[in-house]
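One structure is given here, and the rest of the page talks about it.
Here the complex is missing one protein chain, while the rest keep their positions.
Which chain is which? They are A and B, in the order written, and residues in each are numbered from 1.
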Amino acid sequence: MASRALACQTLHELRDLIQQDPTAAEHLLEELLDRIAQLNGRLHAYLAEPDRKRLRQQVREQLKACPNGKLRGIPITVKDNICIQGEETTCASRILQGFRSPYDATVIERLRREGAVLMPRANMDEFAFGSSTENSAFGPTRNPWATDRVPGGSSGGSAAAVAADLAIGALGSDTGGSIRQPASFCGIVGMKPTYGRVSRYGLVAFASSLDQIGPLTKDVTDAAILLSVIAGHDARDSTSAPVEVPDYVSQLNTSVKGLRIGLPKLPEEGLDHEVNDSLAEAVKAFERLGCQTTSVELRQIDKAIATYYIIATAEASSNLARYDGVQYGYRAVGSGLGVEGSGQAQSPEPRTQNALLDMYLTTRTSGFGDEPKRRILLGTYVLSHGYYDAYYLKGMKVRTLIKQDFDEAFKRCDLVVMPTAPSPAFRLGEKIDDPLQMYLSDIYTISANLAGVPAVSIPCGLSKAGLPIGMQLLTAPFREDLLLRAAYAYEQATDWHRRQPGL
Amino acid sequence: MNYESVIGLEVHLQLSTKTKLFCGCLTKFGAPPNSQTCPVCLGLPGVLPVLNEQAFAWGIKVALALNCQIANVMKFDRKQYFYPDLPKNFQISQYDQPLSQHGHLDITVGEQAKRIGITRVHMEEDAGKLLHDTGGASSFVDFNRTGVPLLEIVSEPDIRSSDEAYHYLTELKAILQYLDVSTCNMEEGSLRCDTNVSLRSPGVAAFGAKVEVKNLNSFRAVKLALEYETKRQAAQLDRGDRIVQETRLWNAKKAITGPMRSKEEAADYRYFPEPDLVPFVIEPSVIERVRAGLPELPAQRRVRFQQRHQLSAYDAQGIAQDRALADLFEQALETYPKPKPVANWIMGDLSAYLNAHAVTLADVKLRPEWLGHLLQLIEEGTLSGKMAKDVLQQVLERGVDPVELVNQGSLRQVVDADALERIAEDVVQAFPKSVEDYGKGKTNALMYLVGQAMKRSQGKANPEQMTEMLKRKLVSRP
Partner (left out) sequence: MAVVTPEVVKQVAMLARLRLEGKALTQLAAQLDEILQYVQQLQAVDTQRVEPTSHVLPLTNVLRKDEPTPSLSQDAVVALAPAAQPPFVKVPKVIEV
């Protein structure tokens, strides 16, 4: 075993190693730093160069401070939309450049308490708007399995870092598939917990009623460990559920025999046949494990994308109104006053008599990329006078129907199985000019957010081109335990999770 | 031509909770700029609101006191507009499911009773404060006020004159003070008022175009602004001009309203349900509990004062209007159970003192029993009415029991004029030398005689009275 690099091991293996020999944590960090130096230039999973000195110090401090921590000495990377005190949190947007959060997100407090080492920030689509990480204002992340392909998104940096062994685990956020889809594209495990399971306090809001933070890890056990650290009620989040958190890890080995697996009829347009085949194989594997399959109906699932793009953009347009150059982050140079702004954009001459309005317009126009602008406009439009009922209200009503579909389905089955994404990772640039096509690729992930149910993506195959394929499991609210058990049983019965990208 | 004014009032009330509506920052007025802020009220990326239960409870209390129907379920919405004092560029407010609706408030103008409808009472967060650099190119933001709990109290357009508006506001303020949920201080902005006014010809049912008037810093300003605005609109209508719907600002110095700089666009607040807050269910049992805990309100107290204590309508109004005065009145009756004189002293000397010094009852240290004692001393004849006025002044200034002041000696009056006369005569007889000296113009001699007389009266004589009496005696001597 000594020959197997530490960086390539799983979180639970490393946890056990560090338990026996804390210096392993220091060796692990050095390995990761070397790999980052070697690979991040190509992958751009991390937004910033690691500060070696501070990281070494962090390892020493955490080893000392958290002798019994579940994540003692484990390097974790955090998506750039989760606030870390004293660190820049930009959401991969120019408009937040220079914003150093004066507070820790709840999940960060919990990571720190369990001894985690916080690596540099993971790249993402700007404000989590996207499915490819091409919308990062600071350049795209590339897929470790094929660097001409996208890692998925929006948590593409998190997924690529874990898949390429540049971090041992990662946190991402999932509003419409932003953890599961990149996990699927990068051949790792990614989970979106039940809405309310993990505190959103400190997660920069995209769509408040849909957002959840979740883990991206090398295997299911790691996901169970990371989830057990971040899950649980938080008084600072009014939408956080006061529901007890079970011991996910100890239950992993419980048999899945007799579990009922629901197979929905899905819109097949655009579904890659290799994905379809892998999924069929996976379902057979579940049957071999003693699960029963049954068909379930998710009648409104084909309406999920339209519903999602109304609700998510409406909330986003409101959540992003605060980025205006007044209080923090970027103020466009030359707009009104406040030339001290940290960005570089040169504003044209003021076009109105009102310097304040001009500052708003210039800051927001030059601070946001194209995709945030598109979504802000769409969201503003659907909420504006005269359109609210036709769009937003309608969307909220269809959302009710989608949720009812899931409520009904989970009366008939324990888990629903479907693909995570219609295809394996696509090429950089392939969909960037066609926003609607990009949105449509979220077809299988979006409804879990609308219904608030938990879902996990796990590796279930490789395409002929050698690209990972992901399977998605969904279950009833707060039954992450069931999700993890089923995923674990499948993982034990297969070896897809052991495949490594040939970097 | 004669027009009827149609007036609606919008009052914003800051609740005096310890902390803000959605975070734990303090709400103290006058704190150093930007010292009472946190990530939540600054709207930093990633933060979330959690509702203050005290503000919620007080909201229900106010709504019930204004006879509103409390919602079964209330929710919050985002009201969206860009402004530098609004950190999130939306205000968490309530739109279609507010805390309460359909209330009313009864006022009396002259002899005329009138009911003013209250459209709604809802909760929202306050914005920060902007300071303007006169002549400069900048404005400055202080976020301390951001997120302070507000109740917005919106009246129906039932008000028909500036007088009615004034009475509505006074009555509303009295009720709010009784509830003890706000300092109701207009100067500090804890109570703010905007008004809408339109005119219509008599007999016409439809409302005219309404003009909103802002920047009203006192009830008097509301009254004056409404008077000005109705005249201005009437003149405009008389000229055959149309009234445009607009917002105007009251200029207190010039006593006129002026148009607010027109916005670059029409407002479209794009209200939608606040996804970061859950709905709030208000159980009937909770409503009943709050209702049971409501204090007696000014209107009820006025009636009681008139019926039980036979106060005049004027006195009952004047005393019941201010909860502290009304409490004082009732508590003083425990020591001195005659309502009329107690009321007279409260409405007279006490109110005069408070007005003259621009203070409230809370600022002076007057215990109710002291007022009772004062009246007892008058009744016993220990103090004359005139003396009692001086004593009250000292009581208010020094915070002491009038009984104590009298016992210290300098104040008690020897009431028996014959006794005073006798003491004066005795002294004149006993000190002929001094009498002679006084005759030669030595004024010190008079002081000496007064001193002797005071001694003989054991300090009970009024020195001034004694001086006068001795002077008369000495002058009348051959």
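Note that contacts are C-beta pairs under 8 Å (C-beta built on N, C-alpha and C of every residue); 3 or more make two chains touch, one makes a residue touch a chain.
Everything quoted here is computed from the prediction, not taken from an experiment.
K.L.:
Quick one: say which of A:Leu39, A:Met359 or A:Val456 touches the chain that got left out.
P.N.:
Final answer for the missing-chain contact: A:Met359.
K.L.:
Which of B:Glu53, B:Glu111, B:Glu187 or B:Glu380 touches the chain that is not shown?
P.N.:
Going through B:Glu53, B:Glu111, B:Glu187 or B:Glu380 one by one, B:Glu53 is the residue touching the chain not shown.
K.L.:
In the full complex, which of A:Ala5, A:Ala37, A:Leu401 or A:Ala493 touches the chain missing from this view?
P.N.:
Of the listed residues, the one touching the omitted chain is A:Leu401.
K.L.:
List every residue of subunit A that touches the chain not included in the displayed model.
P.N.:
Residues 98-100, 102, 195-196, 209, 235, 238-239, 241, 300, 303, 305-307, 309-310, 317, 321, 324-331, 335-342, 351, 353-362, 364-365, 368, 373-374, 376-378, 380-381, 384, 390-391, 393-401, 403, 435-436, 439, 450-452, 477 of subunit A touch the chain that is not shown.
K.L.:
Just the residue numbers, please: which parts of subunit B touch the chain that's not shown?
P.N.:
Touching the chain left out of view, subunit B contributes residues 17-19, 23-26, 32-39, 42, 44, 50-56, 73, 75, 82-84, 130-133, 136-143, 215, 249, 260-261, 263-265, 268, 270, 273, 275, 277-281.
Here is the rule we go by: only the chains that are shown with their structure count from here on.
K.L.:
Go ahead and note the Å separation of the Cα centroids belonging to subunit A and subunit B.
P.N.:
Inter-chain centre distance comes to 56 Å.
K.L.:
State the interface residues of subunit B toward subunit A in the complex, per the touch definition above.
P.N.:
Residues of subunit B touching subunit A: 39, 42-51, 78, 80, 82, 84, 87-90, 137-139, 141, 264, 268, 270-272, 275-278.
K.L.:
What part of subunit A is in contact with subunit B in the complex they form?
P.N.:
It comes out as residues 81-83, 89, 91, 96, 99, 101-103, 105, 200-205, 207-209, 235-239, 314-315, 318, 321-322, 324, 326-328, 336-337, 352, 354-357, 360, 380, 383-385, 388, 392.
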